[in-house]
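Report on the structure given below.
Only a single protein chain was left out; the remaining protein chains are all shown in position.
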Amino acid sequence: MTEILIKNGFVVDPRNKINCEKMDIAIKDNKIVKKINEKQAQIIDASGLTIMAGGVDIHSHIAGAEVNLGRIIRPEDHYKDPVRKTPITRSGTGYSIPSTFVTGYRYAEMGYTTVFNGSIASMKAKHAHEELNDIPLLDKGTFILTGDWWFVLENLAKNNIDECARLVAWLIHSARGYAIKVVNPGGLESWGFGRNVHSIDDQVPNFCITPREIMRGLIKVNKKLNMPHTIHLHTNNLGVPGNYQTTLDTMKALEDLSTDGKPVAHITHIQFACFKGENWRKFKSGAEDISKYINTHNHITLDMGQVTFSDTTTMTADGPFEFSLYEMGGHLKWVNSDVETESSGGIIPFEYKRNSPVNALQWSIGLELALLIKDPWKIFMTTDHPNGGPFYDYPKVLAWLYSKKAREATLKKCHKSARKKSLLPSINRELTLYEIAIMTRAGTAQALGLPNKGHLGVGADADVAIFNINPETLDIAQKFRTARRAFAHAVYTLKDGVIVTKDGQIVNSQIPGRTIWVDAQTKDPCRIDDDMKRKFKEYWTMEYENYPVTDHYIKVSDKVTVKASV
Amino acid sequence: MITLTALRSFSVPVQAPCITPENFAGKSITEIKALPVTEGNCNVTLGDLFKLEQTPEETPNITLNGDLGKVKRVGQAMKSGEIVINGNIGMHTGEKMAGGKIVITGNAGGWTGSEMKKGTIEIHGDGGDYLASPYRGNDLGMKGGLITVDGNVGSDVGCHLKGGIIKIKGSAGRFLGYHMNDGVIYVEKDCDVRTGACMVGGKIVVGGTLEILPSFTIDSIKPKVKVDNITSVTGPFYVFLGDLSEHGTGKLFVNKSANSALKFYEKYL
Amino acid sequence: MEHKLLATLITGRTIEQGVGKEKGKGSEEYFDSCAVCFFDKSDMLSLGIKNGSTVRVTSKYGSVIVKAKKYRWGTTPGMVFMPCGSWANVVCGDETYSMGMPLYKGFPVEIEPAPDQPVLTLEKLLLQQFGRNSA
Partner (left out) sequence: MSKIINNVVCPICGCLCDDLEVTVENNEIVKMKNGCAVCDAKMVHGYKSEERILKPLIRKDGKLIPVSMDEAIKKAAQILADAKYPLLFGWSSTVGEAQRIGVELAEELGSALDNCCSVCHGPSVMATQEIGIPAATLGQTRHRADLIVYWACNPWASHPRHVERYTAFTSGRFESSEWKNYMQRLKAASGRKKMEMASKRIARVEPPIKPKVCFTGPPPQMLEQKPGRKMIVVDVRKTMTAEIADYFLQIEPNRDYEVIEALRCLVTDQEIDVDKVGGIPIDTLRDVADAMMNCEFGVIYFGLGMTQSLGRFRNIEIAIALARDLNRKTKFVISPMRGHFNVTGANNVFAWQTGYPFAIDFSQGYPQFNPGENTAVDLLKRGDNDATLIIAADPGAHFPSVIMQNMMKHPLITINPDMNAISRLGDVVFPAQWCGIEYAGTAYRMDTVPITLKKVVEAPPGVLTDEELLSRILKEVRAIKIKRGEPVGQTEITPTHPDTTKPSPTHKTPAKPKQTKKTKERLK
């Protein structure tokens, strides 16, 4: 039994409406409790420090076949960032796609305790889980690529929502996934023959369905299954100039599906879907239009996908997008990795440069969106690691959000397009610690449907981050570098009630972290009959019995059981 | 001048990136002796492996003696000064070098002068494989400086070359100047197959025989060619352009008299 | 009739070798499928050998006695083929060109008939090459 009392810190806990109040946090075992016996407890003196819940990352590519292929093809990237073994930690390599152990360590050093993996194809789900098991100190879950699954396409084309729901429940269960991921709906299937879809009403070749129908269908499926998270959507035409229109069309197409005022879809890395202008030369920011729409509607949540100017690696299941990126020239390597009947994928090492007009504007689009959208519960901070930049750049992104001075400092070094073609220079908003806590923990936990994460109320998981920021004496907007350092190296990170980092150093690496996955129990479970098995044999090159992830692939399992309405 | 003499011949690789003029400057002999190196997986100090002596001469800054074939990363990222190596040396010598000079009287290991930016490397013996070529997965080839080799060189020399000059008195292995962008490679004798494969720019001059890839096309015959500001070589030379499959405009100068097998190309002129 | 053949050697997989290695490296199948060298018909004629004759294959790196066999599928004059295995290893080279892969395919060998010379079993070959075996 461990009991810890964190005393005298300034608590920032937006879920419980606590804003920089001086109070104590009591921890017993792995939960936050009301009171403990102070005499027996280990005391952490947090006077002058800010206490937040452990960070919750809603979208980060940390594991899976594609991430690992990205690791394999970038020896030169690892070469510049070796990580030495210590008696406590394992060795590894860092930079844009760090090795698994290093991923866990570096997230923990920043006070993050929960990370959700961007996307995996369920056929390769065992691989993702094996990697997740090797990422210590974090709770994690993974989204399953569902949008171009043949069973989904076929059933949605026939409008068999209930049957589709049962199949998706089976899929999520057999891949031990957390949510439905939709990437460039229809586009991935088209990419099987080297084609793509270019609007939400384009026909998907051979399947008599449009992206609009896929997205709407899967939202209905998601509702029927009562999934904790909404569908996790990567829009069509991602990374194409003028795509803000597609994004607006997408959001409008989903408007009527929200009946209770709750979000129905999470559009991820919105920055890449917010480009205005007919071509790259006329490239402009579409952030104003998107934020206007979001400010008046409640059915969508977003994350930023902020660009951070680094030598990174782009990777996505959106194969056609990566190919068009490659065709723009100047790239040494291009990887395509299609997965039969499920998905495609692509990887390109990419360096975002300050002096590139496009990259500089991309940088400002991400920040514009985060600042123009008034409600921080609607847009969350990510870099779409590693697509916009590696996750260790989060403190930089935060600094740009809470300090106009920090933005100005970077703007000065950027190509003039960032200044001229966006509203960023005119935005004066500077986020408070409270808002930052929403964008990095409370909001993401709420969007993901994690009741015990992202806050410090009684009953919450004892995942705590303590930063060296004294809200009474430190003006973070002015001294943004000091605060940035504080966010980069938490004074303490507690995972499951155990101190895992102290002063930005790992002190305990033996907490494996849990794998959170959803078991959507349908009333009438998916019948895997002979017909279905036959279909399976036709569709995959793997037997049905060998397809699901078995229990041993989950080191520490945290199953979320939901009752579906089909 | 600091003289390092190997106390014994090493059975396992020794990594000694600390041996650079910058690192030694301003340090006493005791401090230098304490610099960390590794022998296999053991962390040891320079003094454990080498006898160190200081003499008053200014240049070269560092002299190495002994059996050094397994000593790696000497002169890594050095910026100035001079290192003289008496004998053979291991891999990655002068990697990421940004200035100064390294003289190797014996043979050099692989990746010598890898990713170098400036400075001079003189190899009196043979150069290894991947001379002046980047690390795996990179296209950061040599950017500037000069490498001269009195003997032969191995395969994949001058990959992704972006500038600078490589002069080889002997012959060269396969894939010379692979994917080179700029700069000059001059080989006085023969080249193994696939010279200039995937090159997009720059100049390769070959005095001996070689085989031309199908993706090169003949451009002209030139009487002589300039290698650098002081050297020019008289031919006549066939000038080939390539690599066409990369839409390259690299130039391959091939000694006409040494390559009678290429005579049939003349019909396209 | 010549007494030496200069040829290019390719080593690689055959299905018989695959079956042999899975049955066990000491098995008869492995010996039968690996201690052989496949020739083109014309080369066999010029060497004066028949299916099953013993030949000596020599490269810069070593020399080994194996049985000659006729290559079934097509014509490959000047090229000989040995299934990968301990016998082929004797003639394979250590040149890697600094990339980890030794010389397995496409290098010159010299072949001469070696009548009455025995093909060594795996145990004997290991003893000859490395001075030890499972005994």
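As written, the chain order gives the labels A, B and C, with residue 1 at the start of each chain.
In this text, a contact is a pair of C-beta atoms (placed from the backbone, for glycine too) under 8 Å apart; a residue touches a chain by one contact, two chains touch by 3 or more.
Note that the structure is predicted; figures quoted are calculated from it, not measured.
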Displayed chains contacted by the hidden chain, counting the whole assembly: A, B, C
Contact partner of the left-out chain, one of A:54, A:118, A:471 or A:512: A:512
Which residue of A:201, A:278 or A:340 touches the chain not shown here: A:340
Contacts of subunit A with the absent chain, listed as residue ranges: 1-2, 29-30, 63, 65, 68-69, 71-75, 78-79, 82-85, 87-88, 90-93, 97-101, 123-124, 126-127, 130-131, 134, 150, 169-170, 173-174, 191-194, 206, 323, 327, 332-341, 347-348, 496-498, 509-512, 519, 522, 525-526, 528, 538-543, 545-546, 548, 550-559
Chain not shown, touching residues in subunit C: 8, 10, 12-27, 29, 61-62, 71-76, 79, 81, 84-86, 89-90, 92-94, 96-106, 122-123, 126, 129-135
Residues from subunit B at the interface with the omitted partner, ascending: 11-13, 15, 38-42, 70, 91, 110-111, 129-130, 135-137, 174-175, 178, 193-194, 197-198, 213-218, 243-245, 247, 265, 268
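Keep this in mind: only the chains that are shown with their structure count from here on.
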Touch-based graph of the chains, sorted into line, ring, star, complete or other: line
Distance between the centres, which are taken as Cα means, of subunit B and subunit A, whole angstrom: 46
Chain centre separation (subunit A, subunit C; CA means) in Å: 56
Residue list for subunit A, restricted to those that touch at least two other chains: none
Where subunit C touches two or more other chains, by residue: none
Subunit B residues touching subunit C - in the complex, by the definition given at the top: 110, 128-130, 154-156, 173-174
Subunit B partner contacts - residues on subunit A that touch it in the complex: 73-77, 79, 332-333
Subunit C - residues contacting subunit B, complex: 97-98
